[in-house]
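Below you will find the structure I want to go over with you.
The complex is shown incomplete by one protein chain, all other protein chains being positioned as in the whole.
So, chain A:
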Amino acid sequence: MTGFVPRYHPDEILEANVAALVQKVRTGTWTATQVAERYLQRVRETEPFIGAYLLVDDQLVLEQAATIDQKRQRGEPLGLLAGVPVSIKDNLLTKGFTTTAGSRLLQRYQPPEDATCVKRLRSEDAIILGKTAMDEFGMGSSSENCAYGVVRNPLDLSLVPGGSSGGNTGGSIRQPAAFCGVVGLKPSYGRVSRYGLVAYASSLDTVGPMARSVSDLTHCLTVIAGPDPRDLTSLSEPTNIHDFLRETEEALSAVAKPLRQVRLGIWKEALEMPQLASHGRQALEEALRTLTSLGASIIPISMPRLRAACAAYYVLASSEASANLARYDGVRYWQMTRRTRTLGLGAEVKRRIMLGTFALSSGYVDAYYRRAMQVRQLVKRDFELAFQQCDYLIGPVSPAGAFALGTKAGVDLYAEDVLTVPASLAGLPALALPCNPKATLPTGMQIMGRYGDDVGVLRLGIVYERVTRPLITSDEQ
């Protein structure tokens, strides 16, 4: 299939950003039901072309909207995301919605409860619109490994949308965001609770939002971030991202050169990659000029361990996956062991389970798993050294951007993650945002920050966005 999805007619509800939508639902200008109906209608128009959803249940959506409307009618205050439609990647548990993680094996799995982040979204009156498709258990970089069919890039149906799109293990938020021209944040590891995230590689899995703008994304992160007693790896520090950013935004809009004190590191090896498309390189250089004009200083930074990082990532992720996926043995889900693992799991998942099992096996564990752990430490140290010289690191998200469906598999596909994996290994916050939004196929820029500095990364993103896409952040729509 080639071509484009049907354009929509200018529509206030679909175009409204989060701040505006929440404000209108709270004041009653729009009911949550109106918002839900409009979004459902749009999903019906686009789904035959894109196939982004595994589950959209109109009734479940409208019930949630009705609950919010009743709450307003009773005069109760509405939450921070009142009436905002949110789609949940299918590896996050959602009570009432089947959760498959893109696998045939879990085709009928009804979670007993919501993931912590989903619970938090619901308690702030967001509307869970549906469950989105993904590479099986998050294993893939193109969304072609889903047991329920491929997903297409909404900007060009002949291209992949990126993958796996969610629990950002190795780039599954940033890479699809870059391919599809939206923004995505992989927060610091532990910023968002992993409780209720179907585990792929536990030491790398990170839950994060994708949205149309950094500002919208920030609203979502505000709600889902924060410590969770059920996830011991969640960061214990409280997050008042929303308040903090509001203050920053106000301060920033008053200053001509808001980035005057900011040192931006430019990831040399990434920009010099031969695979990097020339239009991508130009777009990035243009973005850097914009950032310089806002007062930032630019420092070239060398982070040479690109390929080693990618190899280490695949060894570690596969090792952890081989244990995490062992529970799908058919004793508790689906059918008994042999058939379950033969038929229930896709080829890529089996490949990684075997790879991980091998990497952990006695006699090989030193050469693979332990060596990969050492590389991970080296990558962390590279970042620490880099952040002594600069405040943020800038680079591309993917070497060549969205590629055609069916053109990459196996190790070629693994190489797609080469630019996103280092931040994943080090657990750093990394934001992907389009740096030439007007192009037909946008190029993704990646902003990486120090561990825990999610707010700083978002602030830089917002500053850039205000200059390059003033309309999308405006509250007056």
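The rule we apply is simple: contacts are C-beta pairs under 8 Å (C-beta built on N, C-alpha and C of every residue); 3 or more make two chains touch, one makes a residue touch a chain; residues count from 1.
Here, contacts and distances are computed from a predicted model.
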item	value
Per UniProt, the name of the complex member that is left out, chosen from "Large ribosomal subunit protein mL53", "N-acetyltransferase domain-containing protein", "NEDD8-activating enzyme E1 regulatory subunit" or "Glutamyl-tRNA(Gln) amidotransferase subunit B, mitochondrial"	"Glutamyl-tRNA(Gln) amidotransferase subunit B, mitochondrial"
Contact partner of the left-out chain, one of A:S319, A:S398 or A:T443	A:S319
Chain not shown: contacting residue from A:E15, A:E47, A:D231 or A:E269	A:D231
Touching the absent chain when the full complex is considered, from A:L14, A:L157, A:A277 or A:V365	A:V365
Touch criterion as defined above, residue of A:A101, A:A147, A:M273 or A:L419 at the omitted chain	A:A101
Touching the absent chain when the full complex is considered, from A:P154, A:G196 or A:G280	A:G196
For chain A, residues in touch with the removed chain	91-93, 99, 101, 106, 109, 111-113, 115, 194-199, 201-203, 229-233, 319-320, 322-323, 326-327, 329, 331-332, 335-337, 357, 360-362, 365, 369
